[in-house]
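Have a look at this one before I ask anything.
One chain of protein is taken out of this complex; the other chains stay put.
Note that the chains take the letters A, B, C, D and E in the order they are written out, and that residue 1 is the start of every chain.
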Amino acid sequence: MRKITAALCAVLPCAAFAQEGIDSGNTAWLLTASALVLFMSLPGLALFYGGLVRAKNVLSVLVQCFAIVCAVSVLWLVCGYSLAFAPGNGFSSGFIGGLSKAFFAGVTEGAVSGSVPESLFAMYQLTFACITPALIVGGFAERMKFSAMLLFSCLWLLAVYLPVCHWVWAGDGWLFRLGLLDFAGGTVVHITAGVAALIAALQLRPRHGFPQTPMMPHNMTMTVTGAGMLWVGWFGFNGGSALAADGNAAMAILVTHMSAAAGALMWSAIEWVKYGKPSALGIVTGMVAGLGTITPASGYVGPGGALVIGLVAGFVCFNATHYLKRVLKVDDSLDVFPVHGVGGILGTLMAGVFASSALGVFSGQGYAEGMTMGRQIGVQLLGIGATVAYTALLTFVLLKLVERIVGLRVVPEHESMGLDTTQHNERAYDMQSL
Amino acid sequence: MRKITAALCAVLPCAAFAQEGIDSGNTAWLLTASALVLFMSLPGLALFYGGLVRAKNVLSVLVQCFAIVCAVSVLWLVCGYSLAFAPGNGFSSGFIGGLSKAFFAGVTEGAVSGSVPESLFAMYQLTFACITPALIVGGFAERMKFSAMLLFSCLWLLAVYLPVCHWVWAGDGWLFRLGLLDFAGGTVVHITAGVAALIAALQLRPRHGFPQTPMMPHNMTMTVTGAGMLWVGWFGFNGGSALAADGNAAMAILVTHMSAAAGALMWSAIEWVKYGKPSALGIVTGMVAGLGTITPASGYVGPGGALVIGLVAGFVCFNATHYLKRVLKVDDSLDVFPVHGVGGILGTLMAGVFASSALGVFSGQGYAEGMTMGRQIGVQLLGIGATVAYTALLTFVLLKLVERIVGLRVVPEHESMGLDTTQHNERAYDMQSL
Amino acid sequence: MRKITAALCAVLPCAAFAQEGIDSGNTAWLLTASALVLFMSLPGLALFYGGLVRAKNVLSVLVQCFAIVCAVSVLWLVCGYSLAFAPGNGFSSGFIGGLSKAFFAGVTEGAVSGSVPESLFAMYQLTFACITPALIVGGFAERMKFSAMLLFSCLWLLAVYLPVCHWVWAGDGWLFRLGLLDFAGGTVVHITAGVAALIAALQLRPRHGFPQTPMMPHNMTMTVTGAGMLWVGWFGFNGGSALAADGNAAMAILVTHMSAAAGALMWSAIEWVKYGKPSALGIVTGMVAGLGTITPASGYVGPGGALVIGLVAGFVCFNATHYLKRVLKVDDSLDVFPVHGVGGILGTLMAGVFASSALGVFSGQGYAEGMTMGRQIGVQLLGIGATVAYTALLTFVLLKLVERIVGLRVVPEHESMGLDTTQHNERAYDMQSL
Amino acid sequence: MKMLIAIIKPFKLDAVREALADIGVQGMTVTEVRGFGRQKGHTELYRGAEYTVDLLPKIKIEVAVAPDMADKAVEAILKAAKTGQIGDGKIFIYDLDQTVRIRTGESGIEAV
Amino acid sequence: MKMLIAIIKPFKLDAVREALADIGVQGMTVTEVRGFGRQKGHTELYRGAEYTVDLLPKIKIEVAVAPDMADKAVEAILKAAKTGQIGDGKIFIYDLDQTVRIRTGESGIEAV
Partner (left out) sequence: MKMLIAIIKPFKLDAVREALADIGVQGMTVTEVRGFGRQKGHTELYRGAEYTVDLLPKIKIEVAVAPDMADKAVEAILKAAKTGQIGDGKIFIYDLDQTVRIRTGESGIEAV
């Protein structure tokens, strides 16, 4: 999303640019991309996650995804967009935006950002802010109170997402200024969500019965449906981050697609070798790993690089999932950290490698002027480290806070009855109603 | 959809305009928007409704939505598009279009409407004509004969939808000329559908067992899936109504999104306070209320106004639903009137308020030249009143007619066996097939 | 897809054209169309097919669709795109492309194809290459080994899809040079898939229990959901094949929509007359027949022609299905041949008729210069004949080969236990997990 | 104690439940089953072919009652479940050896 | 009267139904159940971990027959449901106290 911020740099100082023309083709694509990224959250991710939990908890997952999207949207209007993308003040300007765009001040029908309406840029970015906390749901699924979940998600958006987004994508963000390559959210979205899910899983402790009792997905067809939607929606996620309908966007969706395919095939191959059979859950999980991992790299690498990135994603995320759940016995319910967190780290790193234009068939679009592979990897490592550390610390503190205020976890009886009945007074399925 | 008609005004008198250039960006967005609005009907609305009925009737709802889309499409080709959008004749021209475009006469590959191909304008408008009668299905669900449903939907399209569409969106429509603000179908779509559903619910009388027997949704995950699709598709519904990929479209999707979020949060909050727990059905119903309500206002208001519109929508539609179903005991099966009808009325009214550019943070894009808030509200009230009255009367008459011809309701035994088996010879689920 | 190849003609000889400008509107539409066609495969077609099989096999169908998309994508990168679209060598150039674009050589961010980035053209075409072998899955569903399915699909892509695609859509393809009208894949996609499914069904022999035991769809709501997605996605399939956001694309989606509606209504009408009740499966199957049949014609015909094409599609495909399954007792499990194969043949033929600009209200966009209806029909017949014969022969040989290497069919016990457990170690539904 | 096991038409469940409540029956267990008897199933369409579905959906109700209540309970079910058309179902009556309430460990008639 | 309750492998349902029809059994009730016995379940994959699923899907068939038909019916089920591998299932036979046909109120053997 390099261009975003470049564009913003130019635009922010003077609103007079608003008169400048918008490009209808770029606008058409970003309108579409906004719909696609919303589609990833609702119903894509909701179904992907919902199918994986037990029948007694599926509605709780769906409601959580919906409620997060709604609450984040209102926060975005109030101050979120401004804190992420308005120019910051003085010393803190590298860390957090100012309030000059609170309540979308100045985001009128005529305001322009780059070659698209600023209202569209704000809408598009909102869809990213929505899906990030929704991803975390997978870490604490099947045991968190709804009230705690909602409070935590709002606080987390304000305290974690908005600052990190500013660091990486705002023109005055400190990581942006260092030249961090994160095209569509390896650090901003996947690392923050993955790390937060891990911390939440640790702090909430495992679901009752874990790990002896198998907690099988209640509806794998729902998960596969959601997976297909995620794949399609990711075209908007990565392709839209070019903020234009051009070669950059086109190449972004092509490499995104290749990495998804490679990740899926790798995960399936490992299962096939190890267990004799490739599974549905395996192929779609590998696909998500491939998609998450290519995300930061998608605007910088070529198809050959994408193939390698996807294969590495499938391999590493498979083993990370296995290690975390089976060896360390951490109950990150839907494996958010090993897939998104690890994928985001891997991808941010590999963006620094495969952006190089000197790798033959594995070449990317090349580094910024004056950048070398060594220095770029250094910046990528710094970005990863800062994001991981900041997210882990803040998430821990916020969860402690929420625990104090409303408590984190439902009582054991409610956990065994399921969250649908106890948190939402509903059952998902009623095939017998006469 | 002001621009639609403005554009049409210019285009209709002389087909020579067809040579004028089309804008590829605007065309790209309207192609996409057409797909999005079709997606709202199939499978979006079909799933949203289908999940809410009992398992024995789910296919009947799905088939009804499909059949309506198909039948309306053919009618649109034959005469629908022409009656809605071709210039009318003489005295009647404010009320109904002429037949000069029947069988898409003149709608060639080269014909242009505004800055897009006229074939695209016709296609886009068709998707609105499809979803409107499909919305009515919720009013008479679980008890209407398929033959009666199909006949009624066709007649209703011709006698209600096409005229009202002409009034509001054709350059020579009487409400259009008065300056009614209805950007994307508060009157044309939501009020007509809501009122028709109410009349149908009254005329068909309640489902057997209503209201003592609870008739619980058979698959809430299906309903939530459909809700997510509706939200996404609505970007095409409201954003596409700008007929261009510009700031107007961008702002339309932003305010649409905000109203959906606000409606959902409000409905959830009421449930939380009143019953101690927010439900999945509640959050998605509030979302639909927010979306339906912002529809007529979406091209005229700003984000602050949208927030208010969404909150009001959640509050009023919740209470309307409760009142109609629990107090008046009207069996509008899936609450079409209290959500779409009431929402459409509210939204058309509030469009007249929040279009004002003098409301500070709640300002909109301003009134047309020479219009004041008072006069605008007067026009809005007139539009609402005329649409409600005309729709109610015609719907009543058409149902009487259909009753005469084929009868409206299935026999009680068939109702208790379910419409899937008795009307379509199928069962939705067969998990036991060996 | 005439323009594709016309554009390619211009582009292929000299890569220097890469500097030429791209159109952001056309690019925006093709980005969207790529997402839409991917959406047709995942989850559209997967759900459409998945709902029709028995509960014990649904995951196998979903995994097959996913695995095909993944494997085809990697093959496309390696050599597929090049063999289909790079200029061929010498004598063979009419039959298969060369390897000059293997590993996407030269498909850089800056490369242009017509008015869009070449990477986008390659991506868009890839989505067609993915769905074609996925369509074949319906022919051998519920009994083929996963390993055999994967091997067969890869070989089939290389040996059947890529050559036929080159014949019809590459500038030096022999059928392209003859002037075959196949806008979006009547021969390339539907005839090849339909014929291959038929051959596969014959060679694998019927499912155990066919035809005495009814093998009812396990979840018709899933099938209807997939059908809705297919309809929407088809806008990208046919509309995107214009490779531009213009009147050609707009008319393509309009006629696509009309044919779908007409096919659905016709199929329903036949059921209504014949069995007294129209079914859900009937209406969606008629819709798919209408869509498949209009595909080759979609860029050349008008709405009137589309109506006729849809009606004919519904009528002929209904009877073909009945004849093949009930009279000939061929177990093409999900009726791929009678719907897609027969539809593709019909549509390719009727494209030759309804392209004529001399049919009054049924007129199309007219023939190429120097072409008459008689000659055009001759070319269409030749294209159909060559595609059918080539596909049948090659599919037969490839299946024999795969049979030798890994065997085609699961053992009877596994067939009766279901492919989900035996091939993928999973169950689709587990509503009892506690 | 007696155990009455009735197979009824699904839409009669509410009526039967009420009828049993009226005579003081305090508990029951309900299962979804499929069955056939005289009633021979119906046809379903599948892409242009009609199939016969033999097994029709039914509801099975299990009610344990004290021996002296058995006749009254049978009576109540008969009345509530009857439509007079084939497929109305059957009542099967078993002798129960023993009944135990899990919560209290009580057994015999008090446990019903 | 006797009530035979057989637990069989799901894919044997059709065969058993036909075998019973052949000897003149006119009705039955079918329930989906899960069970285990000697047969100990199978493993399933879940993101890189294998789990054992103990309870396997089975079909329960209930058939009420006149006492003199019981042996023939058992025979028929045995023959039709047998694969010779573990997990083939069981037949449990109960004495029925009484049987009533809801449609007519008939009871006893005529009601079967």
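Simple rule for what comes next: contacts are C-beta pairs under 8 Å (C-beta built on N, C-alpha and C of every residue); 3 or more make two chains touch, one makes a residue touch a chain.
Nothing here was measured: the structure is a model prediction, and the numbers come from that model.
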| item | value |
| --- | --- |
| Candidates E:Pro10, E:Gly27 or E:Gly89 - the one touching the absent chain | E:Gly89 |
| Residue among A:Thr213, A:Ser357 or A:Thr372 that touches the chain left out of view | A:Thr213 |
| Chain not shown: contacting residue from B:Gly51, B:Pro117, B:Pro217 or B:Gly418 | B:Pro217 |
| Footprint left on chain E by the chain that the document does not show | 2, 6-8, 31-38, 54-55, 58, 60, 74, 77-78, 81-95 |
| Missing-partner contacts on chain B, residue numbers | 214, 216-217, 271, 275, 277, 279, 281-282, 285, 318, 321-322, 325-326, 335 |
| Interface residues of chain D (partner: the chain not displayed) | 3, 17, 26-31, 64, 94-103, 105, 111 |
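The working rule: only the chains that are shown with their structure count from here on.
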| item | value |
| --- | --- |
| Turn needed to bring chain A onto chain B - CA fit, degrees, nearest 5 | 120 |
| Between A-E and C-E, the pair with more C-beta contacts | A-E |
| Distance between chain centroids, defined by C-alpha means - chain D, chain E (Å) | 18 |
| Averaged-CA centre spacing for the pair chain E and chain B, given as whole angstrom | 52 |
| Centroid spacing, where centroids are CA-atom means, of chain B and chain D in whole angstrom | 45 |
| Per-residue overlap in chain E, given as positions that touch at least 2 other chains | 11, 14, 44-45, 50 |
| Where chain B touches two or more other chains at once, by residue number | 23-26, 28-29, 32, 213, 219, 245, 416, 424-427, 429, 432, 434 |
